[in-house]
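One structure is given below, represented as structure tokens, and several questions about it will come after.
Every protein chain except one is present and positioned as in the full complex.
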Amino acid sequence: MSLLQKPWIWSWIGTLAVCLVIIGISGLGAGTQVLSAALSFGTFFVIVAIGQMFVVTLGPGNVDLSIPACMTLASTVAMKVMGGSSTMLLPGLLIAIAIGTIIGLLNFGLIRLLRIPPIIATLSSSFLFQSTAIWYNRGLRVKPPEPLADFATAKLAGVPLLAILVLVLTVIMHVILHHSLFGRAVLAVGQNSRAASLAGIKVERTRLLTYLTSAVLAAICGFFLAGFSGGAALNMGEEYLLMSIAVVVIGGTSVAGGFANLPGLWGASLFMFLLVTMLNTLGLSAGIRLILTGAIIVGVIAISGRRGRT
Amino acid sequence: DTADKRIALSNNYAGNSWRQAMLTSWETVTGQAVADGTVAAADAFTTAENQVTEQAAQIQNLILQGYDAIVINAASPEGLNGAVKEACDAGVVVVSFDGIVTEPCAWRIAVDFHEMGKVQVEYLATRLPDGGDLLEIRGLAGVFVDDAISGGIHEGVSENSQFAIKGSVHGNWAQDVSQKAVAGILPSLPEIKGVVTQGGDGYGAAQAFKAAGRDMPIIVMGNRQDELAWWKEQKDATDYQTMSVSIAPGVSTLAFWVAQQVLDGKDVPKDLTVPFLTITQDTLEDNLATTQEGGVANVEYSLEDAQSVINEAM
Amino acid sequence: MIARLLTPHSLRTLLPAVSLAALLAAIFYLQPRTMSYFGLNLLLNLAVPIALATVAQMFILCVNDLDLSLGAFISLTACITATWLHDTPLLGALALAGCVLAYAGLGALIHLRNLPSIVVTLGMSFVWMGIAVLILPTPGGKAPDWIRSLMTLKPALIPFPIIALVVLGGIVQIALMRSAPGVVLRGAGGNPQSVARAGWSILRVKMIMFGLAGLFGVLAGMALVGLTTSADANIALRYTLLSIAGVILGGGEFTGGRISPIGAVIGAVTLALAGSFLSFLRLNPDWQIGAQGAILILVLALRVIINRTAAKS
Partner (left out) sequence: MTDRSAIVRLNGIGKSFGAVQALRDVTFHVAPGECVGLVGHNGAGKSTLMNILSGVLSPDTGELLFGDQDLAARYSVAAAKQNGLRCVYQELSLCPNLSVAENARITHPTIRGIGWRRKAATLITTWLDRIFPGHGIGPGDIVGELSIARRQMVEIARAFSATQTPVRLVILDEPTSSLDKASADQLLSFVGRFTETGGSVILISHMLGEILDSADRIVVMRDGGVVAEDATAAFDRARLVREMGSVLAEDAATPTAQARRQTDRVIVLPGENGIPLEVFKGEIVGLAGIGGQGQTDALLTLFAAANGTRNHAEITTEAAFVAGDRQTDGVFPGWSIRRNISIASIRQMVQHWLIDARKELGLAQDWQTRIGIRTEDLSNPILSLSGGNQQKVLFARALGSPAPVVLMDDPMRGVDIGTKQDVYAILKDEAAQGRSFVWYTTEMDELKHCDFVYVFRGGQVVSGLPRHQVTEANILRASFDAAAAA
């Protein structure tokens, strides 16, 4: 398979093109700074998109719409429990992860026990989680502990520390996807779940683990995002709903299920951030900016045109 | 006498601290009013999503439930007119606040958003006589409030030609979105002297400036506690000076009293104005002290306040 | 006869209607005022644009695609309706026709380049929204009078929304499920290769289905403006998810051309009523949002209970 046929290459080509435009407008110095910012913010997209990617790979109709609510609930509870105290850091993180776990289990329970289509199950449950977050601390914005904020914003030689860690996570997930039992099972279920079950794959266990992964990653993302932006807010996850899906599909994962890749998540995350930044930098009006955003996304996809796959 | 009257609050969004403070104020003030027997009920209703269509349906449901008055924070100034008209036709008193409606049969407690934008530039003009480059953080595209505040800002800039807006981003009134948008555009901007905002986004902008290692400009703040706390921190450390303009979420309670007055048969003009909440360098500490950690600077209104607002408008 | 109707199998096909009936009964019980002409009118009029949107989404789901831009598209058509169609009807009509064509073109693009519809429509949602913001930067506009009077029509005996919903469901049901051309359109969702081998053009099918989705999207936008009297660029964003949920609630599936137009309309109405039901319950504001989720779960859980009974017998 040549490089140009890799499903993820187009998000990277798009990223490169947008990057060049930004450098063309604002110069190389500004360009590198923008890139550094893109890494900071793109990292958060990547975390949730990894989970979303595994879910989407399970096949048509599988998508996790509870990611924003999960981020909000996990981070508000964690921030309130920590109450800004650095000694509570670890318990806080564990609580966030525990909440992610519960949410994943709940989502799967709705899908499996009540046979609710995932898209509606996760949408419905997200309302419940959002309500719980509201009820728990009425939208008060609690500051993260100092070390968490420092950690979330730290940079190593201009590269955000968090981005490096998430890169490591990406590599691990890549290995899991392509070289582990779980990954193989997800890909199999996504292509033909009946055949997968007859080949001895534990289909339901695979689904459970997938929804669990998605929720736990969303919770972790919420935790660090709260550290990064100075507190958890009720609306902090809002844009992650569409963004997590956009990053996954622009990154070349097939919505028909059974095909996924991780390099595309980084390409698409950076692309989405840089695209908005480029249009902001050009100083266009909101309407034109939106139109161009959409047109460029469609353009990139149309050029890449995955004709081979039917 | 309104002892047997029932009032409903129709709210279209509960997903940020401002709206939560608004609901809390409503609960505190109306809870007391119900306990005192001033009104029979004052229930709050929130839609699951911030959408005109849902709120319109909600208002229709409130009509069906036989409320005597509906107090609305509207998702859109025009989009609810159909439903509001139906309410009026059914004999329900409709009072809108913050997000007001234009249907003539409703009462409006308006904030002068245009002015809110303009005073920011006027304030900057006093601080920066030589002018300079500004960054504008807007709210959500296509929403009335965003357009009004931005209009005020741009009018201010055209009247103070020493200023120029060098960049404009949409922060959706959220810290993290603003932070991201500002961080993206900042590298390609020249030195920024001031940041004009719409509230709720000042802290995110400050974070972005800090992360980029740029000089901290004068960022006009909103009324979130973290914005005020950051300002206080900077004030103590570097004598940082700025101002804050915002709307007090407690304006919902003013709307409640206005509705009560209308139900009581009082003659109330259709258009009322509330001043926006301004915090200056001098009143910062006082406001910060009365604001809950992580909450929003707020003012709750009493019946007397409402009466004086009404009288002023007469 | 009754016994036959109550077998688990027929219950399952009747499920969407049964859950709607249960919901209506609960609403009537909680708030008897809704049982009047006036009450039903208020209860159901906003379900009309939702039902139109759901039917639009159904056309897309029928050919194994998914439209994530429908809400933005309906917002755009609402903006056009409230501005151009009101001020310069000819221009407005042309623009709306252009919208339908654009949708058909989208179908062609997706088919010819074999693109995932989710990404394309995700991208298009920005485009529609951008155009809407350009047309109507701040909420406003005015519904053309004829639409306004149509949507507020008060026919004798039966409230207008009920008539509109029944007509909508009936027409689409006949056109798609009972007519000969409808078979080809649905077949293309079930096994496009087989339909192509029978000599039909899948490109044509996709263009027709997307075009129909565009048409019903336009109708949804117009109906919405007729009710709200004015538009804004964000007015119908929620319809994207709502329409998908409506199709599924009505017994449709994501792939394989398995859809039910009447089911979709019923699903849309159920969703619209679920909100009303909750507001009649007067819940604590903290839990009002959560309750919306709970009721969705409840309605769908009915399905599994009936399936369980079916499996046992």
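To keep things simple, chains are lettered A, B and C as they appear, and every chain counts its residues starting from 1.
Everything that follows uses one rule, which is that a contact is a pair of C-beta atoms (placed from the backbone, for glycine too) under 8 Å apart; a residue touches a chain by one contact, two chains touch by 3 or more.
Keep in mind it's a predicted model, so treat the numbers as computed, not measured.
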| item | value |
| --- | --- |
| Displayed chains contacting the withheld chain | A, C |
| Residue among C:G71, C:G189 or C:G246 that touches the chain left out of view | C:G189 |
| Sole residue of A:L20, A:L94 or A:V175 that reaches the chain not shown, by the stated touch rule | A:V175 |
| Touch list for subunit A against the chain that is not drawn | 175, 179-181, 184, 187-188, 191-192, 194-196, 198-202, 258-259, 309 |
| Touching residues (missing chain, whole complex) on subunit C | 178, 180-181, 183-184, 186-187, 189-191, 193-200, 256-258 |
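Rule of thumb we're sticking to: only the chains that are shown with their structure count from here on.
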| item | value |
| --- | --- |
| Greatest separation from subunit C - chain, by CA centre | B |
| Interchain centroid distance [CA atoms averaged], subunit A/subunit C, Å | 29 |
| Whole-Å gap between the CA centroids of subunit B and subunit C | 34 |
| Where subunit C touches two or more other chains, by residue | 129, 132-133, 137, 288-289, 292-293 |
| Multi-chain contact residues (two or more partners), subunit A | 127, 130, 134, 138, 286-287, 290 |
| Residue ranges of subunit A touching subunit B (in the complex, touch as defined) | 22, 25-27, 29-31, 33-34, 37-38, 40-41, 127, 130, 134, 137-143, 153, 225, 228-231, 233-236, 238-239, 273-274, 276-277, 280-281, 283, 286-287, 290 |
| Touch list for subunit A against partner subunit C, complex | 60-61, 65, 110, 113-117, 119-121, 123-132, 134-135, 138, 242, 245-246, 249-250, 254-256, 285-298, 301-302, 305-307, 309-310 |
| Complex contact set, residues of subunit C against subunit A | 64, 66, 68, 109, 113-116, 118-120, 122-134, 137, 241, 244-245, 248-249, 253-255, 286-294, 296-297, 300-301, 303-304, 307 |
